[in-house]
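A single protein chain has been removed from this complex, and every other one stays in its place.
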Amino acid sequence: MLLQHPLMKPLAALFALLLVDLIFIPGFFHLEWKDGHLYGSVIDIVNRAAPLMLAALGMTLVIATRGIDISVGAVVALSGTVAAMLIGGTMVMHNGVPVYEANTPMLWALCAAMGAALLCGAWNGLLVSTLGLQPIVATLILMVAGRGLAQLLTDGQIVTVYYQPFFFLGSGYLFGLPFSLYVVAAVVLAVSLLMRKTALGLFIQAVGINPVAARLAGLKTAALIFFVYVFCSACAGMAGLMISSNIKSADANNAGLLLELDAILAVTLGGTSLAGGKFSLAGSMIGALIIQTLTYTIYSLGVPPEVNMVVKSVVVFLVCLSQSPEFKQIWKRKAA
Amino acid sequence: MAATDVAPVLELTGIHKEFPGVKALSDAGLRLYPGEVHTLMGQNGAGKSTLIKVLTGVYTPERGTMLLEGKPIRPSSTLEAQELGISTVYQEVNLCPNLSVAENIFIGRYPRKWGRIDWKGMQREAARMLALMDIDIDVAKPLSHYSLAVQQMVAISRALNVNAKVLILDEPTSSLDEAEVQLLFTVLRRLRGQGIAILFVTHFLDQTYAISDRITVMRNGEREGEYLCSELSRIALVNKMIGAPADEQRAAAVAEDAALAQGGQAQAGQAAAQSPELVLEARALGRRGALLPTDISIRKGELLGLCGLLGSGRTELARLLFGADKADSGGITAVDRASAAPFANPRDAIGAGIGFCSEDRKHEGAILSLSVRENLILAMQAQAGMLRAIPLKRQQELANNYVKWLGIKTASIETPIGSLSGGNQQKVLLARWLATEPKLMILDEPTRGIDVRAKEEIMDYVSALCRKGMSILFISSELPEVLRVSDRMIVMRDRKACGEYQRGELDDTTVLHAIAGEAA
Amino acid sequence: QKPLVIGFSQVGAESEWRTANTASVKDAAKKAGVTLKFADAQQRQENQVKAIRSFIAQRVDIIAFSPVVESGWDTVLREAKAAKIPVILTDRSVNVSDPTLFVSLIGSDFVEEGRKAGRWLVEYAKKSPAATLNIVELQGTVGSAPAIDRKAGFEEIIKGNPKLKVVRTQTGDFTRAKGKEVMEAFLKAQGKSINVLYAHNDDMAIGAIQAIEEAGLKPGKDIIIISIDGVKGAFEAMIAGKLNVTVECSPLLGPQLMEAAAAVKAGKAIPKRIVVNEGVFPAEVAAKEFPNRKY
């Protein structure tokens, strides 16, 4: 019965990957206590996967309404840039000792960054829900222009942040675990609670599966669609903060580049259909972990860089095939 | 009439088909002779559609043999079945809404000219075929442009267009009205004369007796028996379908009611009909291209029937009243409502206590991959608002109650609605709106695809609600049904209301004349 | 007299280096009173070709561009030649069958940069007491010219030295985030055995420095770090003692480009290859050099 659970397949794929790591990478699961926190490959993976998990979380809801948001990477760049610019500050040399100050109080800066992300979401949401543009073109606009805006703000330069407390978000530790993990957990928890305690999940699915019927049943379809895009951008905004905090700078040119593709991949690997409807938050989280584990495995195995992509694609094919019931049937028929 | 010494063209025996949690067919079977119309009957969920899908390669059975002209067949796709000479109209309209009407009829076997598709010829031919059914529409327009009934006719035309040995029609008449049905029967009789074996599914006893030579009754996935139509009384037939000989009287009543059109007038909300209080009044409600300005008012506790021919604008009126389409003229006043403007969207209408059960359950009703429970509580939840989730317990209770009351045949309330039989889906959607306890309920073809007995029960239930003070706007293509239950009736013709009749004045000839637009 | 019109097709804005390059060209044009038609190709060669075609249609006086890749320029440059518009390359060269298709190339030599990095390491190895130095390499974007050339130049120099061994190489896409991510994985996989990091650009090195610090090691001491470009961030890192050396790859080609353009327009002959002055900056000179850095 348990084996029938839809999460089993992505989980199995993740475990298979981890098994490869266990066999081929000595000390992969080795964890040690260092500088007051856990240190090891597994920690790296979850820490690195955190932004992707956030992005995938938002993407899941968008996809559930039969939409898609390809502006995630641009929003990541924008929010990271806003935060870094407001906090950043220039390094002041004081008798050869560098002193760092935040330009704007960090809280304000974070709020401004999230505000920028929410605006992006509202923009996308408006185009899709009110104007009725196709989601892919609607978000394409921001995908192109958003990164341009971020570069405009920074003049194309990488904005380095010197203000220590900001680093906590992306590379700090709490009770020995990466702080980003707690952020993700909190958001996931909040969303699952929202799904459980309110009818949001039901409504989103209804809109995704049959928008006409949903409207006739009295759902505010436009408002729901607007909401999911705002939420997706908010998640992307948080991911952007995490990424820029982690590298202590904001790189408007490259931050979050192609993150949308990874996020969509994570959602689909987690078993959510791009045709909308039924979705699985946990599945998307596992999907994100699969992707990050795979990337990390490639680095750790010493795969030559020119082979990276082939390996990645072959694994994605295998994971997908292993999830296909049709494939299993053929397998069985062969065996019989 | 098929002669028994002729070998059957098609013979199915011992068919088993199981879905997760449901045994849809167990030891089902069927014999079809060339040149007969064979009706397949059974309650909702008896397995009729499943049998047809097994036969046409949509599903693969676990067990069983299928012989076509004595040779075993096992089609693995509808394409294969078609190539074997089996042409099918499925219960849910299976056409492509984006393609033109003509293409929907001809796709897969286009007329050609110099190797390329001959569009002109195709459209001419399509128009001709539809004209046979008295449908006069622009065949170049996309199918989605037309109402469900027209779509059903297109599907039928498509099936007729094939040179088939076996023609299967799964509830083709569920949204057709009397005149269309007669036209269809004329065509079927002609085909029967050409030696084609026709398998026909319906829930209407009248139609069964009007056309069939032979009847196979199914019950709970089994073949209950095969009978010559002439040798089986209506009562006996209903009995065999229900499978409860003890319930003799009930069966008799059902058969009676279904047969006698306007006969024993059910004791609908007569008392309430006199109530002066209006629940809703629409003035000069109209929409370009759909409905000419129309007045309509509904009183509390009244059951108002709406009848007319295909495309007379009934569905459009209902949609405008509900705010599903935007009216471009007129106004709506309702109790407890400040504004007199038409409803801007369904939400407004629902807020004013209106419910609307659409005729097109596949596209406008069912949310296919959600469960029966979720489908059932959706409108209620929408009304309650997103934040006030109905507790799961309460949802289950509600769902279980309605499943019981309406006799919905489902493995559990968590089954996706898409895997229910057509009639059972319809019941769930009805329940969706009943659960919101509206002041006014608009029912557009609510009994579409529902079996005789359930129809009876639903109509009783609806009447009871009326007596409790709910008003109902009832649209049905079955004139007898409307006549039987309505307190008042409005006849529509050419996209506007053209006559109103009180209960006393109702009789079918007057109404038929009104509908057809001839002086009585 | 009408001002000189130059059509300039830039690769994109993928890195700080590139932005500084763009800024230099724009500033120089303004100073020289040149009308600059600027087009950004967003890292795609076909966009550059399109831009060059539109420059031809606009009949600019001179076309300049930093090619995304070396090959594939024959056709469009022939069109430029047919329209009698001279072409100056900046930053990278092109492979064309007919060398007269462009007048001059102003720019750095990526292979040479790799060699410089290699030479510095060889010198360092001589002084180092360790028997072998394990090197990890952070490559640029797979297939990109700087990545290929910087790798080749570096390899060429260290090949003969038995003390130097590249134990891991992986792409970091020229970005901080990827540089950090890959370095994290290297540190876990190799443990403390890494002695040297060679990064194809400063951004990746800066990302890697963070990873090294987070692993509890001292960048610049426990692991020697060599990188290329010489952007401001690299100098800051060197001042802080976290980076050992950066090989300069100057983006400030603007003034030289304007000079060359003016000369070409005036009909003067200019050299086919104009080399940009570039240095190697070890950590020791960083503090002194820092105030001079423009980007």
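By written order: A, B and C. Residues from 1 in each chain.
Quick note on the criterion: a residue touches a chain if its C-beta (ideal position, glycine included) is under 8 Å from a C-beta of that chain, and two chains touch if they have at least 3 such contacts.
The rule is simple: contacts and distances are computed from a predicted model.
One chain of the complex is hidden; its UniProt record names it "Sugar ABC transporter permease YjfF", one of "Sugar ABC transporter permease YjfF", "Hydrogenase maturation factor HypC", "Na+/H+ antiporter subunit G" or "ABC-type branched-subunit amino acid transport system ATPase component". Shown chains touched by the missing chain in the whole complex: A, B, C. Only one of A:141, A:194, A:282 or A:301 touches the chain withheld from this view, namely A:141.
Listed by residue number, the positions of chain C touching the unshown chain are 7, 10, 12-13, 19, 22, 26, 36-40, 42-47, 49-51, 53-55, 57-59, 68-72, 74-75, 78, 95, 97, 141-144, 148.
Annotation for chain A: contacts to the undisplayed chain at residues 66, 70, 127, 131-138, 140-152, 156, 261, 264-265, 268-269, 273-274, 306-314, 316-317, 320-321, 324-327.
Residue-level contact of chain B with the missing chain is found at 58, 77-79, 81-82, 90, 94-99, 103-104, 107-108, 110, 116-117, 142, 158, 288-289.
To be clear about the criterion, only the chains that are shown with their structure count from here on.
Rounded to whole angstrom, the centroid-to-centroid distance between chain B and chain C, based on C-alpha atoms, equals 72 Å. Not a single residue in chain C touches at least two other chains.
Only residues 197-200, 202-203, 205-206, 209-210, 212-220, 277-278 of chain A touch chain B when the two sit together in their complex.
Of all residues in chain B, those touching chain A in their complex are 322, 324, 345-347, 350, 356, 358, 363-370, 374, 378-379, 381-384, 386-390, 432.
Contacts from chain C toward chain A in the complex involve residues 13-16, 18-19, 22-23, 139, 142-143, 168-171, 173-177, 180-182, 184-186, 188-189, 191, 203, 206-207, 210, 214-216, 233, 236, 240.
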